[in-house]
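Note that one protein chain of the assembly has been removed; the remaining protein chains are unaltered in position.
Up next, subunit A:
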Amino acid sequence: MPDHLGVPAAGGDAVPDTGAASGFVRFDQVSVTYGAGTAQAVPALSPTDLGFAQGDFICIVGPSGCGKTTLMQTLAGFLKPTSGTVSVAGVAVTGPGPDRGVVFQHAALFPWKTVAANAGFGPAMRGLPKAERQARVEYWLNSVGLWEFRNRYPYQLSGGMQQRLAIARALANEPDILLMDEPFGALDALTREKMQEELHAVWKRRGMTVLFITHSVDEAVYLGTDVVVMSQRPGRILQRIAAPFARLAGERDIRRIKAGADFVTLREQVLALIWGEGGG
């Protein structure tokens, strides 16, 4: 346990306070074992409680293979938990749905459709009126700076632009919750920071709930209202830490925030948690 490193453990006992008692999104004793019941059963996620409120920006950070993607997939509805339940606004998740938009690490766009058709995919599938669909496509392509590329195809865009399109595609559907699985992992450092700023701007404007998976501590501390630190496989939540920087988005420049003493302190605190776990 990380206590010897001087990290203030929230709650101060073996069970970290993960906000599970109440919340818009709730994970109740959710565990996942791949190949459960077979000889090759691999526990990926220990029974986990986690809850968060509407408008929260939850960043889950942890080493590779710690089950953070697994956790997200149970909320997305792609993966049925081996035990426990996931619920949104009191309703159990039984499968994927348009209330929970997903952005993957690799954009997973539809290269046979134009940029505009990709952005408008959700509204079109759900049968929204044409005028409404067009308005949304125009609005979201403009907000990610891709409107002038609307008649191109995704493979004609750069990696950063493709990822912005994937975000626009998810947002044009106006989901209550946005699930992002290392969406900026494949981008260069500069593009990545720009995308972080843009994501914050959109989040503030829309007031939506975000669950963001990353293995970058820097990214998690900057983006999240809460940073949830997970252990190595089988993953469990080590600690949940409130971070103040998301609320500053738009008021202060990203570099100034990340160079600030309070940012560095929190970042090191989270890193120490992960290192403490890895070393012990």
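As a convention for this text, a contact is a pair of C-beta atoms (placed from the backbone, for glycine too) under 8 Å apart; a residue touches a chain by one contact, two chains touch by 3 or more; residues count from 1.
Throughout what follows, contacts and distances are computed from a predicted model.
**Q** Determine which name in "Aspartate carbamoyltransferase", "ABC transporter permease", "RNA polymerase sigma-70 factor (ECF subfamily)" or "Transglutaminase family protein" the UniProt entry assigns to the undisplayed chain of the complex.
**A** Result for the unshown chain: "ABC transporter permease".
**Q** Please pick, from A:F78, A:W147 or A:W275, the residue that touches the omitted chain in the full complex.
**A** Checking the options A:F78, A:W147 or A:W275, the one contacting the hidden chain is A:F78.
**Q** Touch as defined at the start, partner being the missing chain; which of A:G101, A:P183 or A:P234 qualifies?
**A** Hidden-chain contact among the options goes to A:G101.
**Q** Just name the one of A:R26, A:K68, A:R133 or A:R169 that touches the chain not displayed here.
**A** A:R169
**Q** Which subunit A residues touch the hidden chain?
**A** 76-78, 95-98, 100-102, 104, 106, 108-113, 121-122, 125-126, 153-155, 166, 169-170, 173, 179
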